[in-house]
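Step one of this worksheet: look at the structure below.
All protein chains but one are shown in place.
Chain nomenclature is as follows: A and B, assigned in order of appearance, with residue numbering initiated at 1 for each chain independently.
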Amino acid sequence: MSRAPSRLPAGGRIDRNQPVTFTLEGRQYSGYAGDTLASALLANGISLVARSFKYHRPRGFIAAGVEEPNGLFTLGTGGRTTPNVPGTTIELHAGLVAARQNGFPSIEFDLMAVNQWFAPVLGAGFYYKTFMGPRRGSWMFYEPFIRRAAGLGAGTYERDPDRYETAHAYTDVLVVGAGPAGLAAARAAGLAGARVLLVEQDFLAGGSLLSAPVDSGEAEWCAQVVAELARMPNVQVRLRTTAFGLYDGNTVGLVERRDALRPDPERGEAREVLTTARAGSIVLATGAYERPLVFGDNDRPGIVLAGAAETYANRYGVLLGRQAVVLTNNDRAWTSALALAAQGSAVTVVEQRQTVDASLLASAEAAKVAVMLGGRAKYALGGKHVEGVVVAAGSREVRLHCDLLCMSGGFAPVVHLSSHTGIKPLYRADIDAFVPGGHAATHASAGAANGTLDGWAAIIEGHDAGVRAVGGDAAAAVSSPALPAGPVHRYALQPVPVPELPPRGKAFIDFQGDVGLKDVHVAHQEGYVSVEHLKRYTTLGMGTDQGKTSNINAIGVMANLRSLSVPATGTTTFRPPFSPLTVGALAGRAVGHHFRPIRRSPLHDWHVANGATLIEAGPWLRAWFYSWAGSTAASAYIEEMKLVRCGVGIADVSSLGKIDVQGPDAAEFLNRVYVNGFAKLPVGKARYGVMLNDDATVLDDGTTARFGETRYFMTTTTAQAAEVMSHLEFLLQTAWPELNVAVTSLTDQWAGMSVAGPKAREALALALPGIDLADGTLPHMGVREVEFEGVPLRILRLSFSGELAYELYVPADYGIALWEHVLKAAEPLGIRPYGLEALASLRIEKGHAAGLELDHRTTLDDLGLGKMASREKAFVGRELRLRPELQAPERWSLVGIECLEDGARLRGGAILFAAGEPVKGHGRGYITSVTWSIELGKYIALGLYDGGLRHEGEEIVCAFPLKGEQVRARIVSPIFIDAKGERLHV
Amino acid sequence: MLRIPCPHCGERDYTEFRYAGDASKVRPKHGTDDVKTWHDFVFLFDNPKGPHREYWQHVLGCRQWLVLERNTATNEVMGAVLARTREAS
Partner (left out) sequence: MTERYSALALARHALTGAPWERAWRAAEPRKSYDVVIIGGGGHGLATAYYLAKNHGITNVAVIEKSYIGSGNVGRNTTLIRSNYQMPGNTQFFEHSLQLWEGLSHELNYNAMVSQRGQIVLAHSPSQLDVVARKGNTMLLNGIDSELLDRGDVMRLLPYLDYSKDCRFPIYGGIIQRRAGTVRHDAVAWGYARAASNLGVDIIENCEVTGFVRDGERITGVETTKGRVLAGRTGIAVAGHTSAVAAMAGLRLPVESHILQAFVTEPIKPFVHHVISFGAELFYISQSDKGGLVFGGHIDGFNTYTQRGQLPKIQTVAECAVALIPGISRLRLLRHWGGIQDMTPDGSPFIGRTPLRDLYLNGGWCYQGFKATPASGWCFAHTIAHEDEHPLVRHMRLDRFERGNGLDEYGLGLWTYRQ
C-alpha cells in the first residue's frame, strides 16, 4: 500500500542536488544522497515494508537505525543477493536493488496472513507439543512445511563476485561510536597526543546529534568537533564501520561496509574490510536504544519509536505523519514531539506521568502540541497502517485518530560490547535500564551507553573518558570542549508499568519473532521462567535484531510475573556480533585456492611444466604422476613403478622434513628421542629411527645421518615435520635444558630428490662424474657431503622403494638445476620422473609403514618394529609402552595381504575377517594401503590385523560392503619383495 | 585475541604460538622407569579454573617455549618466562 509522499520541502542531511534512483521489486524510485533505503521508501510513501515471521502481519519500520526489527530487505541479484538487511542501515546508492521479504504472493497481499487466525494455537512453543504423530519419525513429514514457512529472505548458491579484505590495526585509544560522548572522547585523547581510532557504524559522524535540526546548536557542535578531529593527524575516523565484538586482549573486531561506495572487485576494491584492532584502551560510546511500548496491535505500520520519527524528520526531511500521537513516559520524547510539530504535524503527547516539568508543558503549548497527562495506550487502531490509538487516562478511555503513532518507553543503553567480555550488565532503577556492569581496567563506557542520558553530561563524560584512556598530565591538561548552544535536554522518566494483556489486539514485545506479551505469560505458566528459558522457548530476542528493542521489555514482564526485581531476573547473555556480520568478510581473502596457503616444492615449476598432475598432500601440492606414464593415476603409477623396479627413476622428496641437529650432546639427544640407539652411529652413516610420543604411540619415523662428530641431518615424514620440530625443541627447552644441542629446520632450505632403481648408481655416475659412489665407498646407509660444481650436495644412500637408491639434497635454489642435470645426464639409461602415487606404492611392496599405518594410534609393536626398541637405554615413550593393553597379543598389527582372487581388487578401508567366520561386526582389522604389485602381478595391501603376523599364511576375507564386495586374501609378510634386502647391497 | 608477552619478541597474538598445556607438572627425569609416574604426568591434570601455568611455543617467532601464567577463568595474562630459564632456576 502506498501512501502520499512525505518528503519535506527543505531541510535534512540529504543532498537534494543528488537524486539517487533505486529499485524496489522491479519498480524504480528516487531518493537523495544521504538517505537510507528506509528514509527513501518512507519519503515515497511506502510504509508497509515487511510481513512478520510467524503471523505474516503487516509491518513498517519502527526505528531509524541498526535496532530495526521489521524492515528487512533482500538486496542485489544473482551472486550478490543478500537477504535480511535492515533498510534503516542501507545507505542509499545508485543502482540499489531491493525487495521486501516474507510475503506470499506479495507484501501488500499476503495469503500467509491466515496464520493470524490460528494464533491461539501457534503460541509460544506450540511445536514442542505437537507434530509428533502418528508414528515415530512423523516429524520428517511436517518438517519441510515448517522449514519453508520459516527463514526470512532467501540466499543464493552463486559465488559471491565481491572481494573482502582483512586488516590489522594498532592504536592507543579506540573509541566506539561517534555520538556526542564518542566525539568528545576522541577529541580529548587526540589532543592528548594519543593515536586514536574512532569508529562509527553510520555513514555520518554525530550519532544522536544527527537527529537535531541542521541549524541547531547540536549540529554546529558536531560539525566543529568532526572538523577538529579531521585536523589531527593522530586521529583516524572510520565511518560505516561497526565494532562487532570486544574480545580478549583489548581486541575489537571492526567491519567496514563499503556497499554504498560501489566497490569494484575487478579493481581489487573490497566490499567489506574486517579489521582486528588491538587497542591500549577502549572507550565505548555506543549510545542507547529507545524502548517500544507494549500495547494492543502495537506493530501496525505507522507506529514508530519517537526518536525515529524525529530522525526521519530532521535528518532525512521525511515527515511520517500529519497527525501524530506521541506516547511517552520520559522527557526526551517531548523533544521528538516538538520536532514533529515544528515540521508541521498536529501532535498530541500522551504522557504516562501525571505531572511533568513545567518547562515541558510551556514548550508544548508554545508549539501547539496537545498534551494528555496520565494517559497510556491500550491498543492501536488500523490495519495496514495505523489509524488511531485508544488511550486510557484515569477511568476515561479516549480514542485518538492519527496517522503516526510514536512511542517511547525510555532508553536502554547499548551494553553489548562491555557484556562481550563476560561482565553482566547492571540494572539502574533511576533510568529503568541496564548499564554496563563494570569494565576491565583499560575499558570505559561513556554517554548514553553508560546510562548518562541527561543533557550534555554525555559530552563531559566522553571527554573525561578520553582523558583517562590516555592518562598522564598531558591528557589531564586537555581543555574540555565548549558545549552546544541552545536548550539543555534533561532526562527524567517514570518506569513503564508492567503491560497488561490488552483488551484488543496482540501486544508484541519481539516484533520480528512475533513474540507477544501472551507468549511470555505462557512461558511463565509452563515454568520457562529463567530469562534464558524464556528466550529459547519463545524465541524472544533470537531474531536478526537480537532483541535490541525487546529484551528489556520482556525482562520487565517476566520479573513481574515471578514477583522478582528486574536485576534478580537478570538478562540473557549478549553475544557477538553486535549486528549481523557478513561471513565473507570474516573469510576475507582466504577463499578459493587461497583458502589455505599452498606449500610448493622448489621443483614445483618443473613438475608443472613437464606434465605432472598435482595432488594436495596436507598443505603441499605434490607431483602425483607424470603424463609420460599415463593419463590417470591408476594407470600411470604402474608404469612409474616399473621404471624404478627395472631401470631408474627420480622423485621429488623435498617435502620431507629436514632438521639440522648440532651440538656436543647431539648424539645423546638423538639417543633419547629415538627408540633405537644413535649414540654409536658412525660419522658418514645414516640410520632409520622411530620416535614415540610420551604415550608410546608412534610420532614419526625417518632417517638421521651423521655428517660430523656433533652434526646430524634428520629427515622426517612430510606430514609430521612441524610436529617433530616442535617436539625436539620442547624436549630441549623444557625437559633437558642441560643438553647442549641446537635444532634448526632446513625443510625449505634444501631440495631433495630420490634417484632409485637398479640403474641408480649408473645414473649418478653419469650425472656426478668424479664423485665416488662405489659400494665400498658409499655402502647402503652411507652418506657423503660433497661439492658439485661449487654447490654443496648431500648424498644419502637409502631406499624407500626397496631398490638401490640415493637421496640427493642441494640448496633449494639449485633444485631444478640438479634435477634437470640428472635427467639429462642419465637420459641414456631411460631415467624419468616418478610421482607420489608410485612412491607410496613402491614402499607398500617393500612393507614400509607410512601414511595410514602411522595414524597416531599405532605403537612401535603394532608396526612390527618392537625389536628396534633399545633395551640398553631410556627413550621417550619407553615406560608407557609397557602398559598391559599395548602389549596384548591381540593388538591389531601390521601385516601384508595378498589378493587370492583373479580379477578382484583389494581396497583401502576394507574390513578383515578370518575365512569362514561371519562377516559382521568390527572384524579383525582393516586395510590401510593398497597397490597393484608389478612384481607379484596381483593386488597387495598393508593392513592392521588382530594378532598380526601370528596369522601369517591364513586366509582372510576383505569385506567392503559399501560396494557389496568380499574378496579372499591371505595374510603374508608385509615385505613383499626382496625380504633379505639384497637389492640394497649391490 | 589472546595476546602473549614473548620475552624475546614482545606481545604477540596467540595465533603465532602453539599450546602444550599445563606447565606446572614436573616431567619425570629421563629414564624414570615407573609406569605410574609417567601415567600421572602424561594423563592427569588439575585443570584449574583460575591461575594456570602453561606451555606455549612461539612457533612463528623465536621458536622458544614459554611458560605463560594465565587465568583460565578470565583469560587474563599475568606474564611469561622462557621455559629454558624456568627449568634452569
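Following the convention adopted for this analysis, a contact is a pair of C-beta atoms (placed from the backbone, for glycine too) under 8 Å apart; a residue touches a chain by one contact, two chains touch by 3 or more.
Keep in mind the model is a prediction, meaning the values are calculated, not measured.
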{"item": "Residue among A:M140, A:A441 or A:A609 that touches the chain left out of view", "value": "A:M140"}
{"item": "Omitted-chain contact residue, chosen from A:D110, A:D160 or A:E218", "value": "A:D160"}
{"item": "Of A:Y537, A:W606 or A:Y626, the one touching the omitted chain in the full complex", "value": "A:Y537"}
{"item": "Touching residues on subunit B - with respect to the absent chain", "value": "1-2, 13-15, 18-22, 36, 39-40, 42-49, 52, 54, 72-75"}
{"item": "Where the missing chain touches subunit A, by residue", "value": "79-85, 120-121, 123, 126-133, 136-137, 139-140, 143-144, 146-148, 150-160, 162, 164, 166, 245, 247-248, 251, 253, 274, 276, 420-422, 522, 525-528, 530, 532-533, 536-537, 539, 542-544, 546, 573, 575-577, 580-584, 586-588, 590-596, 598, 615-617, 633, 693-697, 851-852, 855-857, 880, 883-887, 907-911, 919-923, 926-928, 959-963"}
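Operating definition for what follows: only the chains that are shown with their structure count from here on.
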{"item": "Whole-Å gap between the CA centroids of subunit A and subunit B", "value": "27"}
{"item": "Contacting residues of subunit B [partner subunit A, same complex]", "value": "1-3, 13-14, 18, 20, 23, 27, 30-35, 37-39, 41-43, 55, 57, 59, 63-65, 74-75, 77, 82-84, 87-88"}
{"item": "Touch list for subunit A against partner subunit B, complex", "value": "247-251, 276, 278, 422, 672, 694-695, 722, 726, 729-730, 733-737, 874, 878-880, 882-883"}
